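A single protein chain has been omitted; all remaining protein chains appear in their positions.
Order as written gives the chain letters A and B; numbering starts at 1 within each chain.
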Amino acid sequence: MARLVAVGAGGPAGVAAYAAIVQEPRYLRAVLSTVVLAATVTAATLLIAGVAGVFLQRNRFPGRSVLVAMLTFPLAFPGVVVGFMVIMLAGRQGLIGDVTRLLTGTKLVFAYSMAGLFLGYLYFSIPRVILTIMAAAEKLDPRLEEAARSLGASPWRVVRDVIVPGLTPAILSAGAICFATSMGAFGTAFTLATEIEVLPMTIYTEFTLRANFATAAALSVVLGLITWLALGLARTAAGSSAAAAA
Amino acid sequence: MRTRGTAFYAQLAFTLVVCAFLIVPVALSVTAGVTVNFFQGVRSGLTLRWVQEVWRLYSETIALSMMIALACLAANLVVGVPAAYVLAKRRTWLTRLIEELLVVPVAIPGLATALGLILAYGTFGGFRTSWTFILVGHVLFTLPFMVRAVLAVLSSIDLRTLEEGAASLGASFRQRFTGVVLPNCRSGILAGSLMVVTLSMGEFNMTWMLHTPLTKTLPVGLADSYASMRLEIGSAYTVVFLFMIIPLLVAMQLISRPRTAAVPQEPAVAFTAAAPEPGA
Partner (left out) sequence: MTSIRLERCAKTFADGTRAVEPLDLEIRGGETVVFLGPSGCGKTTTLRLIAGLEAPDPGGRVLFDDVDVTEVPIERRNVGMVFQSYALFPNMTVEDNIAYGLKVRRAPARARVDDMLTMMHIGELRRRRVDQLSGGQKQRVALARALAVQPRVLLLDEPLTALDAKLRDGLRIEIDGLLRRLGMTAVYVTHDQAEAMSLGDRIVVMSRGRVAQVGRPRDIYFAPANRFVADFVGTMNALKGVARDGHLELPGGRLPWRGARAGEVEILFRPESVTIVDAARAQLTGRVLTSFFLGDRTRVVVEGVGATPLIVETTERREFAPGHAVHLALDTDAMLTLDR
């Protein structure tokens, strides 16, 4: 790792490689769009997995365990496979294309755009976050909700005042891991990205195609720093909220 | 519980949609893998031709992936389990630091690790082109998961008392380690092992950078087929991959369940938080 930082700084242009990231709009844009994409995916995943996870933990109905198994099945898919799944859905021969052509006459293909990438990141984030949320929801004390209701709280107030605060540590840690994974997601981007500049793709292009080792290394270090920062922040926040919830 | 209201059905519908989002493409790809011509649909007939084609083109990647996964597991067992034991046993600032550092592989994208490896050791010609180069990357990547899985179990049992009990009965260090410590963290070792194998089988980010034309693993082959082969072959290849990891996943589910029930403390969250990160 130290080697990586050194190569980033010790390349032909020295520390300039790091400066270039800030100066060269292309790199900066890649960094920014990756951060925005990862953050959006994280927010969307937390919302989706939060609703589904709490629902699955709270209700017992026939077929529930099958549903849970199916929702967590893609947990071990590598990024490339996830990318392929997005192609199956929204690619040139994809399901969404077929359906939209039947309905509107034009074929909707967005697998190879930012939207496709978003879908792919969502795909590999949802199973993991659902598991974390379910585990956390299981440990919520149902008496707390009953107490809130006995005091007159509506179902929405119960969600806001009891369930969400109770899940906060899990939401923070799952969110941080989701963000970190999305930042570094290369396989999905590699399978899909024909025209998208996200950080892992930029690093790859710089390294393999342009043999620009210093920039690739510097970008990697930036990528690592951002994810590490996100994880660190979440840990601190989760730590203090867990202490408050103890 | 009152009769189920609209809220229940709305949430159920939502969950079903999410589930469909995850499962439909898998179903599509399984279908495509055994369809004569996916563009025309299932009407064109079913065939195992694509699966055979995959076998012809990519059987070496499958063999290599299995070999690396097993070698990776062996390395993890030899290094990771004793490491976890030491971490659990001695609580000093150094072990705490190491424990902190165990989250690093999650934070550092595989791509960066691969770059670091290439820049550090890429110049040793024979090593660079050998499959052991990939193995080193995989071990680096998976080791923390093994250590954390074993550590989680070790810290949930009272290791010190168990060992003192065994020592009071006259057991030597070696007898204690093999007779008391190992059997008691068996579930952790098992969980960690399954995770290591699954992770290694699916690892792409790092492997893509580390591989050479002669050392292609399964996911590398997958990426290659997605990029350059027809959709049916990519699908058939995906099906082969799914068949290989499903048993691992099922086994992981089965052993993780009683553990969360037996140890109500933290493991459920710790386990999922430490769950594989192959998505990247």
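Quick note on the criterion: a contact is a pair of C-beta atoms (placed from the backbone, for glycine too) under 8 Å apart; a residue touches a chain by one contact, two chains touch by 3 or more.
Nothing here was measured: the structure is a model prediction, and the numbers come from that model.
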* **Listed residues A:54, A:117, A:131 or A:162, member touching the removed chain** => A:162
* **Option from A:24, A:98 or A:146 whose C-beta touches the chain left out** => A:146
* Can you list, in ascending order, the chain A residues touching the missing chain? => 60, 141, 143-144, 146-154, 157, 161-162, 165-166, 168, 241, 243-246
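What we mean here is this: only the chains that are shown with their structure count from here on.
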* Structure fact -> Per the C-alpha centroid definition, the whole-Å distance linking chain A and chain B comes out as 18
* Asked: Considering the complex alone, what residue numbers of chain B touch chain A?
  -> 7-8, 11-12, 14-16, 18-19, 21-26, 28-29, 32, 38-39, 103-104, 106-113, 115-116, 119-120, 198-199, 202-205, 208-209, 219, 222-223, 226-227, 231, 234-235, 238, 241, 245, 248-249, 253, 260, 268-269, 271-273, 275-280
* **Complex interface listing, chain A residues touching chain B** => 1, 3-4, 7, 48, 51-52, 55-56, 59, 61, 67, 69-89, 93, 95, 121-128, 131-132, 135-136, 138-139, 155, 170, 173-174, 177, 180-181, 183-188, 190-191, 200, 203-204, 207, 213, 216-217, 220-221, 223-224, 227-228, 231
